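Structure, as C-alpha cells:
As you look at this complex, bear in mind that one protein chain is not there, while each of the others sits in place.
The block that comes next holds chain A.
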Amino acid sequence: SVVRCQLYPPQRAFHASAALRRASDEHKKEPSASSSQQQFDSHPSDRQPEQEHQGPRPSYTGQGGQESEDYESEEQLQHRILTAALEFVPEHGWTAEAIAEGAKTLGLSVAAAGMFHNDGSELILHFVSQCNTKLSELLEQEQKLVQLGETEKKTTDQFLRDAVEARLRMLIPYIEKWPQALSILLLPHNIPSSLNLLTSMIDDIWHYAGDQSTDFNWYTRRAVLTGIYNTTELVMMQDSSPDFEETWRFLENRVADAMNMGNTAKQVQSTGEALVQGLMGAAVTIKNLAGLNQRR
C-alpha cells in the first residue's frame, strides 16, 4: 500500500471516494481494507467521515485548505474519463454515449457521463486542448534540437507549414466525426472556450516561429495564421486524396500567399500613407481657398 500511495499522489485527496480508489484497486489488485490505516496517517481528507461499517474510509481531520486539492481531483477524474472516452468517438461520435463508454472502461457507472453536458462539448474541448498541448511539446522539442545545433533552423514559411500540418494530422483518427465537432464548437455557449483554445494555439506557433513583434504586426500575423489554419482544416474535411496530399498542397499555397502578402502589406501601407498625405494637402488647400486659415 505504501508503494501505491507514493505512485499516485494526485489521487490522495480522493481516497475518501470510491471511484479513484476502485480504479487504482483495479490496477494494483490490492484489498482496499489494508489501505485504510495508511490513508488515515498520511492522507487527511476534508470530507465528513462515514460510519465505519460502511467500509474503509479515512477519518475527518478537519483541515481547511484541503478543499482546493479535492476540487482539483474532481477535474482530474473528469479528464481521465474524457481521455478514455476518446477511443469510442469513431463509433459513437462526440456524444454523451462515448463518454458513458469511456466511464465504463474506468470501472465507473455509465451514469458518470451525467457530469458533462449532453452535447459532448466538454469532450471536444478536452480533445482540442490535448492536441494543442501535444503540438506545444513537439515545437518545444524541435526548438531544443535547433538550439543544440542538431537541426537546421527552418524558414518561417516551412516552419508554419510543418506546424499546421502536424496539428491537423492529429485529427486524422477522428476525421469522420470532426465536422460534427466543428459545428458543436460553433454553438454560442462554446465559442468563448473554443476561440480561446484556437488563439492560444496560434500564439504558440508564432512564438516558436520566432515572432518578436510587439506592434500592430502581432495582430495581423495572428489573423493571417488563424485564417490559414481554419481554411486548411475545412479543406481537410472533404479531402479524399491519399494521405491528404491535396490538403498539404493547399496549405503550402496559402502560406506562400501569406508571405507575399507581407510585402504587399508594406506597399499598401506606403501607398496608404501617400494617400493620406495627399488628402491632408488637399484639405489645407481648400481651407486656404476658403480663407479659413488666415491669421489676423
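Basically, a residue touches a chain if its C-beta (ideal position, glycine included) is under 8 Å from a C-beta of that chain, and two chains touch if they have at least 3 such contacts; residues count from 1.
Convention: contacts and distances are computed from a predicted model.
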Absent chain [UniProt protein name; select from "U6 snRNA-associated Sm-like protein LSm8", "2-methoxy-6-polyprenyl-1,4-benzoquinol methylase, mitochondrial", "Aminotransferase ALD1" or "Actin-related protein 2/3 complex subunit"]: "2-methoxy-6-polyprenyl-1,4-benzoquinol methylase, mitochondrial"
Residue among A:113, A:205 or A:224 touching the omitted chain: A:113
In chain A, positions touching the absent partner: 14, 16-20, 22, 47-48, 50-51, 54-55, 74, 77, 91, 96-97, 100, 103, 106-115, 118
